[in-house]
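With one protein chain withheld, the remaining protein chains of the complex are depicted in position.
Right after this comes chain A.
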Amino acid sequence: MHDQTLTGLAAALAAGEFSSRELTEHLLARIERHDGALNSFITVTGDAALEAADRADAARALGEAGPLTGLPLALKDIFCTRGVKTSCGSKMLDNFDAPYDATVVEKLAAAGTLSLGKTNMDEFAMGSSNENSFYGAVKNPWDLGAVPGGSSGGSAAAVAAGLVPAALGTDTGGSIRQPAAFCGITGLKPTYGRVSRYGMIAYASSLDQAGPMARTAEDCAHLLGAIAGHDLRDSTSVARGVPDYTEGLDAPLSGLKIGLPKEYFGDGLSAEVESAVREAIAVYESLGATVREVSLPHTHYAIPAYYVIAPAEASSNLSRFDGVRFGHRCENPTDLIDLYKRSRGEGFGEEVKRRILIGTHTLSEGFFDAYYKQAQKVRRLIRQDFLDAFEEVDVLMGPASPTPAFDLGANKDPVSMYLQDIYTIAVNLAGIPGISVPAGFAGGRPVGLQILGTHFAEAQLLNVAHQFQQATDWHLRRPDLAEETA
């Protein structure tokens, strides 16, 4: 059961091969057996999942099941879930049971899915390795000595290990695509505003976007269809109809124009990753696509721009964690300022403090124009690079990350860690969609091919990714988990 895709499981449920309860029990047993080693979950909600599974089975018996009814998923612990701990990977929210559901959580429940729990993540989604969680690092199922990527590393590891068939993640600078690449699964970051951010704990509001992480593009298409759409409660969500993302999956790729940004194949790219990505692109040529080199000339400035804009927004967003209304509160504060300072000093981890400090500094008097305003101008140039490229080609392709998953603890310098997101960050600054699909291995660790499209081109990206998965079997490979092989 656990090796099947979401689509395969839906078909098996519809055919009566097993019930949603049986599937849920099977996956909960796998979590029990394997998650001690992986640490991919912060909270497992077994009882609630089984109750939801029973409701799904009852709905199916009455002929009321939809395409996603009874399918178990997991949610990154950044999404508010009513009555369930929503920690965002932080000591600050270790005691926080959310009083309401995020819109995506409501939508997935309305579609009949059930949640097995909340997945581990870098604290407040700040990280590229999932080593910054208050609950400890997540391990990569392909190699327990390697990171799963961040910040949606718990979701990626849980899917790769077959603990859930799919999960939700969020992507502020690559946090769906990079862990998907490191763990050998498929992860889609939709266009900014395509999916409501209501109830998703904000890191950098002009960059954050929720999206699906699953085994295949087809599964991502089903999930995106369930979670996308306008939400009056999120003023940044876009009022635009949601297409059927599964409709065009089988469209042939003959005539597809692929652009390879030359800046994505330069210094710092692992030779093995490059080789896997170029072989994947050759598959596209065999499917009738044409390939040409393009340029995104401001790529080099994406990381500096991001590390001004994102911390600036974070320093503002995280000001709500003040020890007064929810979250961690220090003992015996002497006055209000002491309450604020000690609650925040005790509740936040090192990387979060680092970004709050940078953000506060760059927004402060005397530095705003030089840093924040200049970064926002550069952001426009970065976005224009993409728009110019999409005048010439349909999609862009390149690696999702310059290296495969690195060893746990290997990357201690924050600036070096920030460079891990060199190929993903510009996408968030521009607000365009991107998907990472499994495309080979380097040193036994998965490699992700990143495919980018213009704003709201998710259907095209899913079609392009799905056709690759019809022609290759990288997405079918599974890690050997030690306990199973013993």
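The definition used in the following text is that a residue touches a chain if its C-beta (ideal position, glycine included) is under 8 Å from a C-beta of that chain, and two chains touch if they have at least 3 such contacts; residues count from 1.
Keep in mind that, in the parts below, contacts and distances are computed from a predicted model.
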UniProt protein name of the chain not shown, from "Cytochrome P450", "Aspartyl/glutamyl-tRNA(Asn/Gln) amidotransferase subunit C", "Simple sugar transport system permease protein" or "Succinate dehydrogenase/fumarate reductase iron-sulfur subunit": "Aspartyl/glutamyl-tRNA(Asn/Gln) amidotransferase subunit C"
Selected residue (touches chain absent from view) among A:D47, A:D335 or A:E391: A:D335
Contact residue for the chain not shown (choose from A:G345, A:G409 or A:G444): A:G345
Which of A:F79, A:Y203, A:Y371 or A:F406 contacts the chain that the document leaves out: A:Y371
Residues in chain A touching the chain absent from view: 95-99, 191-193, 206-207, 232, 235-236, 238, 298, 300-301, 303-305, 307-308, 315, 319, 322-329, 333-342, 344-346, 348, 353-354, 356-362, 364, 367, 370-371, 373-381, 383, 414-415, 418, 428-432, 455
